[in-house]
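Working notes for the structure below.
Note that one protein chain is taken out, while the other chains of the complex remain in position.
Naming follows writing order (A and B), and every chain is counted from residue 1.
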Amino acid sequence: MTEPGSGPPLRHVLAADQFTPELIAELFGSARAMDSRLGGPALSRLHGRLMATLFYEPSTRTRLSFEAAMLRLGGQVVSTENARDFSSAIKGETLEDTVRIVGGYADCIVLRHSEEGAARRAAAVSPVPVVNAGDGRGEHPTQALLDLYTISSELGRLDGIRLVMVGDLANGRTVHSLAQLMASYRGVEMTMVAPDPLRMGADLVASLRRRGVVVREADSLMDAVGEADVVYQTRIQTERLLEPLSQDEGERDRYRVTPQTMARLPQGSILMHPLPRVGEIDPAVDADPRAAYFRQARNGVPVRMALLAAVLSA
Amino acid sequence: MTEPGSGPPLRHVLAADQFTPELIAELFGSARAMDSRLGGPALSRLHGRLMATLFYEPSTRTRLSFEAAMLRLGGQVVSTENARDFSSAIKGETLEDTVRIVGGYADCIVLRHSEEGAARRAAAVSPVPVVNAGDGRGEHPTQALLDLYTISSELGRLDGIRLVMVGDLANGRTVHSLAQLMASYRGVEMTMVAPDPLRMGADLVASLRRRGVVVREADSLMDAVGEADVVYQTRIQTERLLEPLSQDEGERDRYRVTPQTMARLPQGSILMHPLPRVGEIDPAVDADPRAAYFRQARNGVPVRMALLAAVLSA
Partner (left out) sequence: MTEPGSGPPLRHVLAADQFTPELIAELFGSARAMDSRLGGPALSRLHGRLMATLFYEPSTRTRLSFEAAMLRLGGQVVSTENARDFSSAIKGETLEDTVRIVGGYADCIVLRHSEEGAARRAAAVSPVPVVNAGDGRGEHPTQALLDLYTISSELGRLDGIRLVMVGDLANGRTVHSLAQLMASYRGVEMTMVAPDPLRMGADLVASLRRRGVVVREADSLMDAVGEADVVYQTRIQTERLLEPLSQDEGERDRYRVTPQTMARLPQGSILMHPLPRVGEIDPAVDADPRAAYFRQARNGVPVRMALLAAVLSA
């Protein structure tokens, strides 16, 4: 069976800044080829290869997406969501020991952990490639890649994008990684819409500007949406944003997407959200063809297929 | 490789009343063909297809049965028993959002949920077929089908069956679905044996009678068993039945199956139970060849194979 292009070889996948525009172009070519084959005859590119998911905290969405990617390439999966309770005899084996053992069973490890830096610690001792599926406030590079792939697929380009980012821009690793990846492309403009305590950090904004991004701020989403190619709505964590704002419905509505927001969004533009959402987007918006967030979630599969193919063909 | 017959196309599998005698005959033909092939060369009918099990409450038996069916057809599975905790970041994503996302990863979704109507809500938004694996007090159509398949396999017919139903006939969705499916066949007689507070609802009895079923009631299993082709013993939920009756051993024994009960059961007849059991059947009965409940459980695999083949070849 002819297999789609494999993309470039990779070993550990730890951070978004590993991905240059050249590497991204190759990976996305591979992802598109795989995407077009889904639903056709089964792929067998990773037949005989075994992936372990080692999750120290639940993230069913991310785990299922990685597992679907591996299985759709003809590979197999062993899985645990309870990596913290790795044994009945002892709680608290070190991450390093667990990774060395699981690396003896499988050909790669997909790691989810609550501590920043856990993926690098794992990669330092692992006999097989480690793919970071989120390590606390650290990185979640495959989420950043699927976000970028979505923009590329939906708009047909990554240069000259006008990106409006809304919500909690202080804490979201998703939006930080996406902003940094986007900064590698030409003619990018970003408009930030966030309540004062949740504005994007000055260091990151300065770094984006040094790299040539035009960065603006806006008071409300309504003010910014008319000029957007992409509105990226981030998860608003209840404890950080909604509670202090809940007394003031008007304040809260400055960051929500409603049919009225969509009425101002240009025709060829899209609305993205990393999901899950909890009230930031009115469900009435779902039927709008510009609401791209479920397509964005689905894109996790071909992007992770391309990554796993690259990692396991190294 | 030649594959067994596929059965008719289906999309969502939500309720027992979707299944006409014609559809059932086709499905059971397909199930029998698959059953006869188990243990032989591996089937590859669903090679390259991916099923997601999305369980909001544990039901290991049902989950393993569906997964075994999919894998025995050459397909693959991604699985979660903790669908309620779908993400570490947020509890309480809507069922609809989760189904739309998982429907982007897999080719069908097997859903277990605690709320009646959940399967219909899922089907309304899912991009892929939804198979109801039990939604609270609602439906559990694949259990009803495997019950019917068991009667058909064991007795060689579905017409003219004398069915004795024992236990909690008020609350069990299993017995309700089975009674409704059986009512489509000719010459069916049903005898109900239940303590007064757990008798089958008058509406359902009236509906069965309208459809031509002869319905009787009996005071104790011993009175009814001599004329039975099938004794269907339902799970007696401790909090509903055993507790109030536990003071009165004689009362309780009117609904239990013991070797004495089996002595009165005709030779070609069978004893069924949806399992798990908790004291309703004396383990001394297990060795009797008419004790069909473990064969009944096993029948879940070929019946679900036939269903998945029909759903995924649509």
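Points worth noting:
The rule is short, and it goes like this: a residue touches a chain if its C-beta (ideal position, glycine included) is under 8 Å from a C-beta of that chain, and two chains touch if they have at least 3 such contacts.
The shown structure was predicted, so the numbers you read here are calculated from the model rather than taken from an experiment.
Interface residues of chain B facing the missing partner chain: 41-43, 57-61, 63-65, 67-68, 71-72, 81, 114, 235, 237, 275-278, 294-295, 297-298, 300-301. The chain not shown here touches chain A at positions 47-48, 50, 52, 76, 78, 80, 82-83, 85-90, 92-93, 97, 100-102, 104-106.
Throughout what follows, only the chains that are shown with their structure count from here on.
Averaged C-alpha coordinates put the centre of chain A at 40 Å from the centre of chain B.
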